[in-house]
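A short write-up of the structure that comes next.
All protein chains but one are shown at their positions in the complex.
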Amino acid sequence: MKKLLFLLILGGLGSRPLHAQSKPVMSATTSASPKYIRTATGFLMVLRQGDNVLQELEQLAIREKIPSASLTGLGFRHPTFGFWNAQTKEYAPKSFSDTEMASLTGSIAWKDGKPALHLHGVATDKNFTAYGGHLLALEVGTGSMELTITTHPQRLERLVDERNGATVLGL
Amino acid sequence: MKKLLFLLILGGLGSRPLHAQSKPVMSATTSASPKYIRTATGFLMVLRQGDNVLQELEQLAIREKIPSASLTGLGFRHPTFGFWNAQTKEYAPKSFSDTEMASLTGSIAWKDGKPALHLHGVATDKNFTAYGGHLLALEVGTGSMELTITTHPQRLERLVDERNGATVLGL
Partner (left out) sequence: MKKLLFLLILGGLGSRPLHAQSKPVMSATTSASPKYIRTATGFLMVLRQGDNVLQELEQLAIREKIPSASLTGLGFRHPTFGFWNAQTKEYAPKSFSDTEMASLTGSIAWKDGKPALHLHGVATDKNFTAYGGHLLALEVGTGSMELTITTHPQRLERLVDERNGATVLGL
């Protein structure tokens, strides 16, 4: 039921219209605080319980017309990792709940006119054991998620490396 | 005894008067090298054996009047992690010794007029097994700790999210 409610909230987020750039972007769950601010090197984003990290980053890229960016982050949430199978060219997924994100590293670029994220993370559980890998999905849990985005001036596209089928960042 | 000596050194550090900004800030253990320098994007800090990472970052925030910042780091040390219990609103702590800090990610903000740090880390032991989470304490071991601090122009405060009791970064 809690999960269902959560998905409904996410669905609502996904279908809302994009705000104009000049309007402060408010959190879905608190009206007091915007979701991100512009900094000297890019953007600082703070997401809260119920937010979908990948979706928020994609909306940031579109709204602020970010040509490309690198990012780091930390937080508390429910990650889904996928391990790249070089033979099948697919990711084998696995989800974790209520873990700290001890580290998040990634980049923002574009593919087919849409934002294309690449995120890797390390999640740690209540025994402080660490898991991690390529992030397929990421929902903020009972806490927050802080993301530091460093923007770059060049519009970058993700390409497929013909040798191994992997998607790589084209420079 | 070694531990006691260590605590005495830390106590000495904690009570020393703050230096003026223009004076180079020397390491407690070597007079040849300052503890940090100003860079194009913020500060680069290098801590050595016996230094208390959280205390040094707090002193940096006060001395340099950092409105807010994001940071990354690496090093060798003795971390204490805490896992957030959403029910009790407390961190269950656990300490590790002689681990590499394979990754450190965090932010600097303010709360009640004092620096408020948020640090997550991944520690790895001699078998290269990884542990991690929210950092409650952090002492530099037989090596060093390098911290890259990216400063932001906005003064940011940490707030409590009423929904889950977690402290979050207010934008």
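The letters A and B name the chains in turn, as written, and every chain counts its residues from 1.
Definition applied: a residue touches a chain if its C-beta (ideal position, glycine included) is under 8 Å from a C-beta of that chain, and two chains touch if they have at least 3 such contacts.
Since the model is a prediction, treat every value here as computed from it, not as a measurement.
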item: Residue in contact with the excluded chain [from B:Ser33, B:Ser95 or B:Gln154]; value: B:Ser33
item: Selected from B:Leu74, B:Ala92 or B:Leu136 as touching the chain missing from the view; value: B:Leu74
item: Touching residues on chain A - with respect to the absent chain; value: 41, 68, 70, 72, 81, 83-84, 86, 92, 94, 103, 105-107, 118-122, 130-134, 150-154, 159, 161, 163-164, 166, 168-171
item: Residues of chain B in contact with the chain not shown; value: 29-30, 32-37, 39-41, 44, 46, 48-49, 72-76, 98, 100-104, 122, 124-130, 142-144, 146, 148, 150
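Methods note: only the chains that are shown with their structure count from here on.
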item: Superposition of chain A upon chain B: rotation angle, C-alpha, nearest 5 degrees; value: 120
item: Chain A-chain B separation of Cα centroids, rounded to whole Å; value: 25
